[in-house]
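To start, I am sharing the structure in question, which I have written as structure tokens.
One protein chain is absent from this view; the other protein chains keep their places.
Each chain carries a letter (A and B) given by its place in the written order, and its residues are counted from 1.
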Amino acid sequence: MMATALQTQTVDLVARFPNSVAADARPGYSGFIVKKENLVEVATALRDEFGFDLLTAVTGVDYLAENKMEVVYHAYKTTGGPGLAFKVQVDRTDPVEVPSLINIWPGVDFQEREAWDLLGIKFTGHPDLRRILMWEGYDGHPLRKDWKEPFFEEEAKPFKSRWPDGQHTFAENKNPFRDNLNFPKDFDPEKYEVVKEDDLYASLERHSRKNEEGSLSTDHIVVNMGPHHPSTHGVLRVAVTLDGETIVGLKPVMGYLHRNHDKIGERNTYLQIIPYTDRLDYFNSMSNNFGYVTTVEKLMKIPVAERAEYIRVIMAELSRIQNHLIFIGMLMNDLGTMYTPSLYAFEERELILDIFEAVAGARMMCNYFRFGGVVRDVPESVMQKIKDLVFDRLPAKTDEMERFLNENEILVARLKGIHVLNAEDAVKYSVTGPVLRAAGVPYDLRRADPYSIYDRFDFDVAVRTNGDMMDNYLIRFDEIRQSLRILEQAIRQIPQGPINSQKPQYQVRVPAGEAYGRVESPKGELAFYVVSNGKPNPYRYHVRPASFVNLTALESMCVGMKIADFVALLAMLDIVMGELDR
Amino acid sequence: MENEKLSLPNYNIPEDLENVVAITTIDRLYNWGRRSSVWPLMFGLACCAIEMIAAQTARYDMARFGMEVMRPTPRQADMMLVSGTVTKKMLPAIIRLYNQMPEPKYVVAMGACASSGGPFKEGYNVVAGIDKFLPVDVYIPGCPPTPQALIAGLIKLQEKIDKQSIKKVRWYEKGRQDANYVPMPILGPDLIDVRRNAEIKQAAAVKEGA
Partner (left out) sequence: MYGKGILKGLSVTWKRFWDTYIDDIAWLVRGKKRYNTVEGVAHRSSKNTRGIFTVQYPEEKLITPEEFRYVPFLVYDEGAEGKKEVRCTSCGICAKVCPPQCIWIVRTNDPTTGRPVPVPTNFYIDMDICMNCGFCAEYCPFDAIKMDHDFDIASYDRNVYDLEKLLKPASYYAGIRPENYTREEEARKAKEAAKAAKAEASAG
């Protein structure tokens, strides 16, 4: 069963709210349009009456031509099944205000801040609406359609300056400031007053736990961990307030790797975006490609070649095993083992990357998937290598890693009993992926909302009940074993045949409409929201990353814990900055 | 590290004394000591950082070159391996780290993004190459450069160190007040490089529009 476009017939929202909800009737679109004044009411009903307790994505879209800004919400049920999209449209004249849904689904926190930062949509009722990816004091809202970046050349690629009169110039020479810069008119840098980070520290102060009444009054220290820190898994900065060694307040600051993926995506053609998706979650380029290609195939309504489906599943599951091996290695590094477990894990990863290199051409940035299939077939010699790994080596090595680590007394003392998240909080904060499943909610996209051919395979959804760090760690081993199960079946069942249902072409025709495609990446739900208006490049291209939304739970997870546990808790969330900051 | 590299090539040392005696110049000795134990700063920004970490692991083993000791603190590092996209928001942190590194220090731009902004060059939050702010010694193209390519690039850095002369190195120059120090940029409406204040003011004044 191919996952179809968002189905709405299960919920008759128009009948329930006849005066405030209308079905979205634009060609190629689905879902409901809700009036701004009734948004909170409708959202509460969706969560309580209809059972949509997991709100996965909040996206802003700028419809410049119709002078409207739209916010699109995608909601799902943790019991599985297709989801619901509902939108709210407001006029584009400043101030653009939409009620915040943070009291209904606290997981929308960071995503609403991102919509404010990049599109200028104010969410009334949000307790802490600051910029999240750019810095305070930045001029403008970058994703607006009338905002041009400093190195702007043309609205869409390919650029005319490259051919046939393509004399090479550096882009810096075309910009009046001789660099990737754009300042307002009559700007004087010497008279400029720097916008300090008072907002950040005031918000940290407001959200920190205070000393109890009557107890000894002590000072709290504010410590900035990162962005350059060996344990923050990339360039993430976390401002914590400490009472001795206990964390009483925490605010993450991100955007240190914001590479403008959404804006560049709007300039690229659909095919050209595929290598950029490789660089989102740079550990699993195969999963990212998978998510993007599935989304555009929904829009294009084309089938996928049979053999290619199996190859895609094989590559995605190998990617998952490789990611979990890195997770185990990096977690051990953070806990203080001086690199031996990570070296063992990386050895297995190198063998898997050899397969990617033989098939796709590169170890990490595979660029392997195309619309309708994959780009190249898997030759017999490489298939033999995959069989060797899946049937012989990887099960034995996973057993060895478990023997090596799981009963280690120091590991158990550091991980067992340290609470991460319980099921209710995890769903509230829109956490997906292994962290959600370790808390006891058996929500796995490959089973709940199957895409590609996952419904043909016999595998279990790895779930653990305690929700503590030990469970979060052990569930990765469970998932490796389930991936090996899927791989065995896929290798046995893979048919011969063509590897792409379409001919190779670099200009694809995508009809107008919207699509929301989601895959179970090893870190959680990775989803893409693409809006097309029939042109060769997308009108709006948004990535819903797993790490970004999972990080919303960090504050509630860490407040009350010791700072040494904080390092391990951050490792548990398994974040990647390429995905988080895009 | 064979003694052959340390000894001058045109002196014939008898075989049984080869591991005991070397005839060399002060320059060669100085450079040999420095190039055989370059300590990188543990500084990974993005995807290239993963290949840098992979180069440290068992298969590629940078320890053979003396570079296994990755120091997170800049005070003890010799080389800043800028691996990954340099964004405007991160740049003040990078420059502060560079200023804190003691001489002799080297900067290697690993990957397309550090060399010139890479595929993200057109982004509004991306600095078009770290060489706009720091003096880069070696550029390693690739996206990401495979660990073997990274090691090939680091060998080029070692060759560069081999050619330096103690009489001419910049940290022993007479009259230099402080080491290679880059002034901190300011994050304003866009990134302000304080060395180009006059240029920015002039360009903003003649800019068209509101």
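Throughout what follows, a residue touches a chain if its C-beta (ideal position, glycine included) is under 8 Å from a C-beta of that chain, and two chains touch if they have at least 3 such contacts.
Remember, it's a predicted structure, so these values are computed and weren't measured experimentally.
Listed residues B:68, B:137 or B:199: the one in touch with the omitted chain is B:137. From the set A:345, A:362 or A:421, the residue in touch with the chain omitted from the display is A:362, counting the whole complex. From the set A:207, A:376 or A:481, the residue in touch with the chain omitted from the display is A:376, counting the whole complex. By the touch definition given at the top, chain B reaches the unshown chain through residues 58-61, 64, 112, 115-122, 129, 131, 137-143, 145-149, 151-153, 155-156, 160.
Against the chain not displayed here, chain A makes contact via residues 157-159, 161-168, 268, 271-276, 340, 344, 347, 350-351, 354, 357-362, 365, 367, 375-376, 385, 388-389, 392-393, 400, 403-412, 504, 506.
Everything that follows uses one rule, which is that only the chains that are shown with their structure count from here on.
Chain B contributes residues 42-47, 49-51, 53-54, 57-59, 72, 84-85, 87, 89-90, 93, 97, 117, 119-128, 132, 143-144, 146, 186-194, 197, 199-201, 203-210 to its touches with chain A in the complex. Interface residues of chain A facing chain B in the complex, by the touch rule stated above, are 133-135, 137-139, 142, 149-153, 171-172, 176-190, 192, 194-195, 227-230, 234-235, 255-260, 263-264, 267, 275-276, 279, 282-283, 342-343, 346-347, 350, 363-365, 577-578.
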